[in-house]
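My questions will all concern the structure given below.
With one protein chain removed, the remaining protein chains of the complex are shown where they sit.
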Amino acid sequence: MTVRVPFVLATALTQGDAVPQGPGFLDRALQALVDGIQFGAIIAITAVGLSLIFGTTHLINFAHGELVTIGAVMAFFLNVGAGGPGWHLIPSAIVAIVIGALLGGLIERGLWRPLRNRGTGLINLFIITIGLSLLLRHVVLVFFGTRPQSYREYDIQQALDLGPVGITPRDLIIVVLSVLVLLGVAFMLQRTRIGTAIRALSSNPDLAEASGIDVDRVVLVVWMLGGGLAALGGVFFGLTEIITWDMGFRLLLLMFAGIILGGLGSAYGAMVGSFVIGIVAQMSSLWFPVDLQNAWALLALIVVLLIRPQGILGQRERVG
Amino acid sequence: MRAELAKLSFEPGVAKPDPLLVVDGVTRAFGGLVAVHVEHLEIERGAITALIGPNGAGKSTLFNVVSGFDRADSGSWTFDGAPVTGRSAHRVARRGLVRTFQLTKTLSRLSVLENMLLAANGQRGERLGLALLPPVWLRQEREIKRRADELLDRFRLSRMRDEYAGTLSGGQRKLLEMARALMVRPTMVMLDEPMAGVNPALTQSLLSHITDLRDEGMTVCFVEHDMDVVMGISDWVVCMAEGEVVAEGPPHAVAKNPAVIDAYLGKQHDEPGTEPDHE
Amino acid sequence: MSEQDEQALLVAERVFAGYVPGVDVLCGCGLLLGPRELVGVIGPNGAGKSTLVKAIFGLLRIRSGMVTFKGKDVTNLPAHTLVSRGIGYVPQRQNVFPTLTVEENLRMGTYLRPKEFSRRVATVEELFPVLAQRRAQKANSMSGGERQMLGMGRALMMEPEVLLLDEPSAGLSPRFQDQVFERVKEINASGVAILMVEQNARRCLQICHRGYVLDQGGNAYTGTGTELLHDDKVIELYLGTLARAR
Amino acid sequence: SSGDGDGGEGGGDGGGGTLKLGYVLPETGQLAYLGPPQIQAAKFAVSNINKAGGVLGQDIPELTGSDEGGQEAVAVQSADRVLSADVDAVIGAAASGMSLAIVDNITGSGVVQCSGSNTAPTFTDYEDGGFYFRTAPSDSLQGPVLSKVIREDGHNRVAMIARADDYGRGLMQSTKQELESAGARVVLDETYDPEATNFQQLVQQVRNSNPDAVAVIAFEEGTQILQSMIESGVGPRQVGVYGADGLRSEELATLVSPDDPAVINGMKGTAPASAENQQFVSQLKQFAPDLTELQFAPQVYDCVNTIALAAEQANSTDPADFAPEMNGVTKDGEKCTSFQQCKNLIDQGSNIDYDGVSGPLDFIEQGEPGQATIEVYTYDQTGTLKTVRTEVSKGSG
Partner (left out) sequence: MDWSVILSDAIRSGIGPVAAVYALAAIGLNLHFGYTGLLNFGQVAFMLVGAYGVAASVSTYGLPLWVGVLIGLGSSVLLALLLGLPTLRLRAEYLAIATIAAGEILRLFYRSSWAEPVTGGVFGLQRFATEFYDISPIPRDTYGFWLVRFTSRDLWALSVAWAVVLLATALIALLVHSPWGRVIRSIREDEDAVRSLGKSVYAYKMQSLVLGGVLGSMAGMMLAIQNQSVNPDSYDPVVTFFLYTILVLGGAGRVFGPIVGSILFWALLTFFDSALREAIAAGYISPDVISAPEVGAVRFALVGLGLMLLMIFRPQGLLGSRKEMLLDAR
């Protein structure tokens, strides 16, 4: 085994002790910003579904992370899993999204709807999501195992050199796709009938029912949408990072932070908030140790709430 | 009281003989919409003042600002001679100015009685240290309970005394809200549409209760759309429209004021209490 | 069933319903709404008026008893099905979508028939001009009365066959109260059957064909509007004498 | 661990009976992936011992297992459960933090505790009544070798990144010291939150520090870090990349890049020797075909064997009797490498020196290996794991 003397080293040696300098602060900041946007996009994609579910049913869904994981794991199974069909990642991802949507729908039909109809309180529902999260997470653990895995395609790519910053084509496409999907969701909410219904429902469910909206159906759609988006986010997450049995759970707090930071009940808020969280996390390491990334992102949340208790896009309610 | 007030000139912002609440130059705007713009307003001590005005005139907003639930863009106000401008809501209430809400705020998972007990002021047992020593507050508690029961009786809520307040009907909530405010024994109460949704037969007996309170020296200011009520008990009427005070005066004078009729009453009401025009 | 029952549009019979298990708020009350009829329901606070309307409209489970609409059993059907069959409802509390704008609130009125929106919005906005000025305002920032108007406006957008109104005039200034009652009469005259719960009992009974007095979950009195208006017992117990006294 | 056992309370069941073992190892939580190899290794050891006739003529019964769960409270409850099954020795916990949470309870009950993966230096001088042992070498043994390998390859500007936990920080610190005293510059020593979801900035820092070698002290998340490093142009093709035991895996190449295993060609690393014993690896894989990872499996295997041999030596399954024998059976005597072999020697009355599958062990007075065989590994063109050499480390003096 010969030792490769790296190019950098060679130059370093020829220049004696004049140590090669890394990129300047501005370049590093730009790179961190780009990374932050990419990270934010993934948080946003997963958080929007969570925010929609919260909006329509006021359910704090602690099991949302597991929907993300299951999406990623499903795509993995179809893509490289032992006993799986070994499809290319794109069809695998599409099927995984469909499965995610179906799973979301199934949970709503089989669990939340009957519970809602029985008038189960929100706090109970929320504890049930903790139970569900435990259940799903550990079922994934049993089937997927404890090791991290990657998809077969797009796993290692040469970064594109865009001036001071570098980003791999894969990440670039993920960012672009995420933004497109987010815009699509925004458009749907604002312009389509089902979007209006979703917003009406989150505003006043009884009145929505009294306006002729089939509340159960809309909630089902929201859950399927949430499940699908979570699965998509999971695949993206698995692509840029890695697939593990608890990946979604680890992301959960950041998703919530994004939603809250942006202002509850507003899907745009969730998007904006997620990007802020992603960017703060990545940029913080320009000054601080990397292991405190998330701490700064969460601190940003608290600082924003100190200044704007209703979140960035949230609205203060009128008293009296 | 009425007699004294009747001597004043009936124009917006007129000075009263013994004002309890004095509002000066208060404005509050939401975006481009100026919800409240009151140059000067005095509320007479020991009188019942009705605040009327079309929907969206700024009555509730004025209440909110004065009671510390909303901030004013400018202006100042004093209560009982002391400046309370910008004070937080509970400070204002502690000075003796208590308000109710147009959209009721019941404490759902407390019993109706507890809703009442909460309101009493100066409770020793509400201090964290003393709460641990029941003997210190038990006597006071009994006394408060007695008062609460009296009021509940008056407001026909005795039957619901031990029910969760969350089970009350819309009108009952209004009643509870008012009774609770009275529990505080305030110097002045501001009632935001206290009778909306309350059964007329009950309204009547409540009105007599309010006049009793006035006779005991309490100052009452209320927003109401039921002109029968307004005409029935108020000593003075203030009419707002588009954020400004447009008329002031004794009930009958205001009811005849063309500006008021135009902005507020509509044609049918020049003569309140007309007989049915049905069939 | 009597002959009248058969013609009736909406019938509730011996309805038992409540919120807490084991406690019935409605104990066997019922009512009947004929085609083109305007029926008022009055009664003291907590009598169960709102509960009755909610039960009829499928927002609260009926434990026993029956509701029929045009002769078909609609007991415990979900509310949105009733809407699609032509029943509209304005709740007593929380009758707007607080986080939606005025215009979106009105749009919700024509949710099932979006194309009708532009036609109907004009009439509603004519009735309540504030709504036209505030199209982009969020409902939760509006004053109490403005919300009430918006709530009514939304229901009027529906142009249903039967309209259930829970205290439509509460919180409105006298001028708008008058308009609401007039408008209700007009709508009724145009063929819509209306069931109206009102605390402004006098005004309500003045325009109603028939009235029910509810007390403690059961029917206490029924009769035509004028009958009830002049019934001494009803006056003493439910209408009060304030308005007359002066 | 120092001093002799003081008898404790109620541990074990007197001299004669069967040797009962239990474990507290991670089946869930953060470190769940460290669980399966250790659990299977313990079971494998027991099965081999029983095949050889058991301890003092009696089979070791089924292990009483329990989950360490990554939560102190869960670990404590689990340890309680295991203890209440009257075990004589507990294997675990995997994480140093969890071991610390349960060590007092276990050793205080007079039960032997042996961990195969606690590398934190704290344990060396921990007051455990002589009941705590570990077969994993303290970080101070591996660091010097890692540093030496990096220096040998001619690198002077070393970037170090490590898990921010006791393992990562411990190993990083000891390596860094060595590197610096050997004259290299550590241009970056950054730790990362092992629960982090994203390592881009970490890798950017590596890039920005412009190193000629990068040492990655990671467990499973190392795969992800390597991927990012390769993409950012600080992979094995550009600079020297070094791993520690966490990145020593037959499958690393396929995990990093299923299609192009050559991307990690040239990457090197150090790990406590275990692959040396190819036989052990293949047998263990036969025993537990599902196992993909072998992290700390040899160490745990040796824990079990050492305990069994100590009991044989003491002729007692009472921890108070055999705990003092634990150190002795690993050093100074006739060499033997399997339970069967060692037991025969004991039966013949010889003093034994058990050399385990994880190394020569040779416990010092504190109940841990005083030296370790460290393997230097590398990955070749095809991503295959290759042993460069092994060397015995006695720490940095």
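List of remarks:
Here the chain labels run A, B, C and D in written order, and each chain numbers its own residues starting at 1.
Methods note: contacts are C-beta pairs under 8 Å (C-beta built on N, C-alpha and C of every residue); 3 or more make two chains touch, one makes a residue touch a chain.
Note that the structure is a prediction, hence the values are computed from the model and not measured.
Among B:8, B:33, B:107 or B:261, the one in contact with the hidden chain is B:107.
If you put the hidden chain back, the residue from B:117, B:151 or B:239 that touches it is B:117.
Only one of the listed residues, B:5, B:20 or B:93, touches the absent chain: B:93. Among B:27, B:61, B:102 or B:167, only B:167 touches the chain that is left out of the view. Think of the hidden chain as still there; on chain B it touches residues 67, 69, 88-91, 93-94, 98-101, 105-110, 114-115, 117-119, 121, 123-128, 131-132, 134, 137, 141, 164, 166-167, 180-181, 184. One chain is missing from the display, and on chain D it is touched by residues 9-10, 25-28, 30, 32, 35-36, 39-40, 43, 62-67, 69-74, 76-78, 80-81, 84-85, 96-98, 100-105, 108-109, 120, 122, 126-127, 164-166, 168-170, 191, 193, 290.
Mapped onto chain A, the interface with the missing chain covers residues 54, 60, 62, 111, 115, 119-124, 127-128, 130-139, 141-142, 253, 256-257, 259-260, 264, 289, 291-292, 294-295, 298-299, 301-303, 305-306, 309-311, 319-320.
We take it that only the chains that are shown with their structure count from here on.
Among the chains, the centre nearest to the mean of all shown protein C-alpha atoms is found for A.
Taking the CA centroid of chain C as reference, the farthest chain centroid is that of D. Taking each chain's centre as the mean of its C-alpha atoms, chain C lies 75 Å from chain D. Contacts with at least two other chains are made by residues 141 of chain C.
Within chain A, not a single residue touches two or more of the remaining chains. Against chain D, the residues of chain A that register as touching in their complex are 1, 3-9, 12, 19-23, 28, 31-32, 35, 38-39, 80, 138, 141, 145-150, 152, 155-159, 166, 168, 237, 240-242, 244-245, 247, 250-251, 254, 281-282, 285, 289-294.
Residue ranges of chain C in contact with chain A, taken from their complex: 57, 59, 78-80, 83-84, 88-89, 91, 94-100, 104, 107-109, 111-112, 114, 138, 140-141, 154, 158.
For chain A in complex with chain C, the residues that touch the partner chain are 193, 196-197, 199-200, 202-204, 206-216, 265, 315, 317-318.
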